[in-house]
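The structure follows.
Apart from one protein chain that is not included, each protein chain of the complex appears where it belongs.
All chains are identified by letter, namely A and B, in their written order; residue positions are counted from 1 within each chain.
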Amino acid sequence: MKALKELIYQLADDDFILAYRGSEWLGLAPHIEEDVAFSSINQDMMGHATMYFQLLEALGEQEADQNAHLRAPEAFRNAVLLEEVNGTGSYLHQPNYDWAFTVVRNYFYSVHKKIRLDSLRLSSYEPLRNVAKKILMEQQYHLMHWEVWFRQLLTSTDEAKRRMTEAMVKVWASFGGVLTLGPYYGEMVKANFIDDENVLKTRWMSAIKKVLNETNTNMLPGEPGMTSGNGRKGEHTTDLQQAIATLAEVYVTNPAVSW
Amino acid sequence: MQTYLSFDDLTNEEKYEHFMERIAAGEKIEADDWMPDDYRQSLIRLISMHGISEIMGALPEKEWVPKAPSLHRKLAIMAKVQDEMGHGQLLLRVAEDLMAPLGKTREHIMQDLFSGKLKFHNVFHMEAPTWGDAGMIAWLVDGAAIISQSMMLDSSYGPYARALKRICAEEVFHAQHGESIVLALAEGTAEQRALLQDSLNRWWTSLIMFFGPKSAKETGNSNADKNIMYKIRTKTNEELRQEFFTKYIPRIWAIGLTIPDETIHFDESTQLWVYKDADWNEFKQIVSGHGPRSQERLALRQSSYDMNGWVREALAAKKAI
């Protein structure tokens, strides 16, 4: 039971925190049409997180809104990469956000999310299986969206290639945190909740290798790292603290009432 | 109509006459049609201002997107602000097609915004310091917008009418999203109610200003009149403001809020609302970029535009297929 909950917390928090980072971009994307498209993806992801929070509620965890807004940072199980700020400045004041980092982070994450969902589709836990099937339908579009951005920027101007390469190096350094299933990984796999993390990782690596090959880009060296800590163990950065303080700012003024 | 004569053979005077006949007959003018210069200019002025106001209007509400106090509110306000950007997209496309023969594109619209040449709606120059404002904007600012937009649904300019039709279809969701936030606060704790009342106090004058100064019939103003002559719009500013009062004042009172204007009442003899008019000099100051948040919002819009310049350049370099 602990392993199942841990797994669903990882799924919920990954989508929740990345959707939060995405929501900070609203109104600031490179192109008005893209702003609209990107926002749909963030809404979808936050909707996915909500479904996972509801699964947790059914397993005896806190009510979804409390769970999303009142947990301490060390109780979050998202990968550290996904909590990282979009850039310097804030979404209200002098944002210096990096679109290349956003494209790479979202694309790499979308590829992994699809692989992970394909595995969860066959999970031994039926409610999780059902949620995974629903999410997969929307995930196809997300993947297509980010793949178009990824491929196009990677095959355009020298400046774009340079920015994309820098972003890939940065994302690669902590993508290991997305790939790991954390301390309860053995039990998750034994109970057939999800496939072995090494199997998922191999699938992810070959998908990335393929697209880099097709865009004449060198494969990144070695294995994806976990330089800023393992979020699956509750290790996080100040970026997560800042995110929680913002997303819960109104809610914490009175969690008992209806808003 | 002289259908036996080819349109291209008509003199300019005949084209003008033909154009006015079409408008009178309720026909829709399309982007490539011949149109008098001042019709084109009126449309560009109106629609580019409307479009850029939607884009700038996303900013005050956007402040509350990451902070919305529940998962459902987070999703709904994200969808709502996304719609505002989407409405901006529709309207800017309409304005861009009108400007194209003058050699102008979206880039010029953005530059005109940054230089202060292109104005945006007074309400989006104002502060939105609390969650109460997220509710007030969606309920009353959008409520005011619905009234002025639905008046133009039958606009003589076809592309504008079609964009507004799409926009109005979404405004129903916005109105209910706003009502839901406002009612939750109105029925909540004393602190929540105070949040709401403060917000109404803050927004009331801006709402009076929203429809613009009294026009032609009342004071002899020009733009609104020309738009009525060309059937771009059908009602004066004051008619719209009165409609807004009739629609919303009873509800504001019903949920226990106080309007910050002791003089406001409905005069049975004239069938009009009597109210304290706004200071229109202040209005001019606000829309010319001197409102409490004008410069911050413009700076935010411009810095996001500039920081992403490399993306537009990168993709422009790829040949369009």
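One rule holds in what follows: a contact is a pair of C-beta atoms (placed from the backbone, for glycine too) under 8 Å apart; a residue touches a chain by one contact, two chains touch by 3 or more.
One rule holds in what follows: contacts and distances are computed from a predicted model.
**Q** Write down which listed name, "ABC transporter substrate-binding protein", "Glutamyl-tRNA(Gln) amidotransferase subunit A", "Cation:proton antiporter" or "Phenylacetate-CoA oxygenase subunit PaaH", is the UniProt protein name of the chain that is not shown.
**A** "Phenylacetate-CoA oxygenase subunit PaaH"
**Q** Tell me which residue among A:S40, A:T215 or A:T237 touches the hidden chain in the full complex.
**A** Result: among the candidates, A:S40 touches the missing chain.
**Q** Just checking the interface: what residues of subunit B touch the absent partner chain?
**A** Those residues of subunit B that touch the unshown chain are 3, 6-8, 32-34, 79, 82-83, 86, 89-90, 93, 96-97, 105-108, 111, 162-163, 166, 170, 309, 312-313, 315-321.
**Q** Residue-wise, where is subunit A in contact with the chain that is not depicted?
**A** On the subunit A side, contact with the omitted chain comes from 31-34, 36-37, 39-40, 141, 144-145, 148, 152.
Heads up, the rule we're going with is that only the chains that are shown with their structure count from here on.
**Q** Roughly how many whole angstrom separate the Cα centroids of subunit A and subunit B?
**A** Using C-alpha averages as centres, the distance is 36 Å.
**Q** Which residues, counting only subunit A, touch subunit B once they are in their complex?
**A** 20, 23-24, 26-33, 35-36, 39-40, 42-43, 46-47, 49-50, 53, 64-65, 68-69, 91-97, 99, 152-153, 155-157, 159-160, 163, 246-247, 249-251, 253-254, 257-259
**Q** Okay, in this complex, where on subunit B does subunit A touch?
**A** Where subunit B meets subunit A, its residues are 55, 58-59, 62-71, 73-75, 78-79, 81-82, 85-86, 88-89, 92, 106, 131, 181, 184-185, 187-189, 191-192, 296, 299-300, 303-304, 307-308, 310-315, 317-318.
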